[in-house]
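Every protein chain but one is kept in place in this view of the complex.
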Amino acid sequence: MKDIEVVTIKDISLKNPVMIEGLPGVGHVGKLVAEHMIEELEAEKIMEIYSPHFPPQVLVMNDGTVRLVQNEVYAWKSENVDLLLLVGDYQSATNMGHYMLTEAFLDIAQKFDVKRIYTLGGYGIGQLVEVQTVLGAVNDANLIEEMNGYGVEFKENEPGGGIVGVSGLLLGMAKRRDIEAVCLMGLTSGYLVDPKSAQAVLKVLCQALGIKVDMLALEERAKEMEKIVAKIQEMETVKMPQDAGMEEGLGYIR
Amino acid sequence: MKDIEVVTIKDISLKNPVMIEGLPGVGHVGKLVAEHMIEELEAEKIMEIYSPHFPPQVLVMNDGTVRLVQNEVYAWKSENVDLLLLVGDYQSATNMGHYMLTEAFLDIAQKFDVKRIYTLGGYGIGQLVEVQTVLGAVNDANLIEEMNGYGVEFKENEPGGGIVGVSGLLLGMAKRRDIEAVCLMGLTSGYLVDPKSAQAVLKVLCQALGIKVDMLALEERAKEMEKIVAKIQEMETVKMPQDAGMEEGLGYIR
Amino acid sequence: MKDIEVVTIKDISLKNPVMIEGLPGVGHVGKLVAEHMIEELEAEKIMEIYSPHFPPQVLVMNDGTVRLVQNEVYAWKSENVDLLLLVGDYQSATNMGHYMLTEAFLDIAQKFDVKRIYTLGGYGIGQLVEVQTVLGAVNDANLIEEMNGYGVEFKENEPGGGIVGVSGLLLGMAKRRDIEAVCLMGLTSGYLVDPKSAQAVLKVLCQALGIKVDMLALEERAKEMEKIVAKIQEMETVKMPQDAGMEEGLGYIR
Partner (left out) sequence: MKDIEVVTIKDISLKNPVMIEGLPGVGHVGKLVAEHMIEELEAEKIMEIYSPHFPPQVLVMNDGTVRLVQNEVYAWKSENVDLLLLVGDYQSATNMGHYMLTEAFLDIAQKFDVKRIYTLGGYGIGQLVEVQTVLGAVNDANLIEEMNGYGVEFKENEPGGGIVGVSGLLLGMAKRRDIEAVCLMGLTSGYLVDPKSAQAVLKVLCQALGIKVDMLALEERAKEMEKIVAKIQEMETVKMPQDAGMEEGLGYIR
């Protein structure tokens, strides 16, 4: 049994595509952005990736059929830029699997002559976000100025705990293959799925890629989420009127 | 030391047998059904499967002897249908072991030219089940209509968390070997061993296989269990009379 | 780096020795017995066993020097019976390591033509033991009558949870190499190191081996332990006079 199996669904040729990673993580920010792009751009699935390092389970689809937990690569072609979008159900369930899967993703990137990777994620701050912010990290200092131009912020020693999982490893390991890589992190509470933070990240990414993506679906999800948050705050205010500072925080309800 | 060791106890030839998996899981529903069938049909043990991915322990038998934790394959022949029944003490204790063992089970299935697999399990809903229901999932949409005919229900996105362990992986991985596979899940509270749910699953399975299996033993276990549940409810009612909704739920008493 | 490294300290020839395993476990009963035997019989160390499956640490000796965590084999020769004693600092820290180490121990047993293995352990019952009892489990039903003769008790389905770790695996895996193996378990609370339970096991073992071992040192440790237990009971009586049943149990103070 191989540690990683890459199944090619469709052969395709791309022109120095940009790779975009949006696997599950804090606030599902990266996942929301990448899956939204796949849907709006009608990107095409070209690869499925299986591994015994993923959780040992299958997912049940709407029609009652199942499929193995997997990661997937989608492709999209346009006049200005080609894209490879990396999404999936889970990240690795083992420590070493994270490293192995990242190597496999970079092998795919090299096969398609990828020159730049964007990894997308959320940056949990433990309280409701008032001003949407996109924090950046890069694997080459020369990228910072360009990213600043798209409104990406860089703060000393943030995130303090580093960047965990594939979003981080892709930056660190792409460096050794001479591929530029940027991590875009939307500020988020960290307690809930956060489509509003995803919108902020998507805006930056569209600017960086020079493409347009309809945001209506994300906006609607963000509005629904705001209603849920408002309800939670109301419940907390009723239950704990003595704790005046409580409206600010959400508590850990995930 | 090999990851998996399959010891053949008896050589036997079968005619396109159906494979039935009933390893331990939620409410031990699958295990109850498969072990009941082995006993009632007097199926014959043909294989023992050992693995260092199982918990490192032995079980003590009634006569004071021990045996290694193992999985077992039993065979049963009849005019209409031959069966391979997969049962065992435990599932894998490691993440990767689940994938490896599933591959080994499918190697056995292919060796016997299995065309269809039924995996059996429980679907925990966190409260007492009022109407016995058997939920299904398949690895080929064409199977749904047939299963509906046996009373199996399919609900969108259920189980929401997917199907964990060998019962799920067998479906996902059999698909890639062109073997049809169905998972039958009996609704169960998830807190107790549930012979009543096992009865519901067995009824569906007998219909699907076109065989008859005496259910008396399962019925008796179900009655005993009902007495236990009634006692627990009584205790809870006495202890917490202030909580009027409590008779509905069982709490986590496993 | 090898999974297991066996370093021979001294070459020795033995006459069909009996192997005795006393690695750390419940109440340290097996460890107390085996180490007491090594000391009283002045057995000689002949092997050291190292493995990256052991916890990653060294122990500090009385003189300030360190040594790697290890398992050890001691040998003892007499007119009637030769012994191989297996002791150590820890059991495996990984699931698969237990299986691998047991295979290595059996390779050693076979090299010395061992025909019988005794594994020693404690059987935790969660309360103070009133009558010292030695419970048995065997890997061959023919051994039960002989063991009964030494006062070993066999109870249906006990221990219910099976026998975990090397003491259990040795029985299960020795069977497949045609080596007789018996597990002797001293009843113990499971909360404290239990030299009194060790005495009971040692008495049975001496009878089975037809040898004599001075027990004074174990008796003294048992007396000290009894004083500690008495103090704990006293403290509990003072602290929780409202809980009348408390003198019976010790609570989890390990």
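Note that the chains are named A, B and C in the order they appear, and that numbering of residues resets to 1 at the start of each chain.
The definition used in the following text is that a contact is a pair of C-beta atoms (placed from the backbone, for glycine too) under 8 Å apart; a residue touches a chain by one contact, two chains touch by 3 or more.
Just so you know, these numbers come straight off a predicted model, no measurement behind them.
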Which displayed chains the hidden chain touches across the whole complex: A, C
Which residue of A:A137, A:L187 or A:L205 touches the chain not shown here: A:A137
Among A:L41, A:V134, A:C183 or A:A222, residue touching the chain not depicted: A:C183
In subunit C, positions touching the absent partner: 1, 52-53, 55-60, 62-69, 93-94
Contact footprint on subunit A, counting only the chain that is left out: 92, 95-96, 98-100, 103, 136-141, 144, 154, 156-166, 168-169, 171-173, 175, 183
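In this section, only the chains that are shown with their structure count from here on.
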For subunit B paired with subunit C, centre-to-centre distance based on mean C-alpha positions, whole Å: 37
Subunit A and subunit C: spacing of chain centres that average the CA atoms, whole Å: 52
For subunit C, residues that touch 2 or more chains besides their own: none
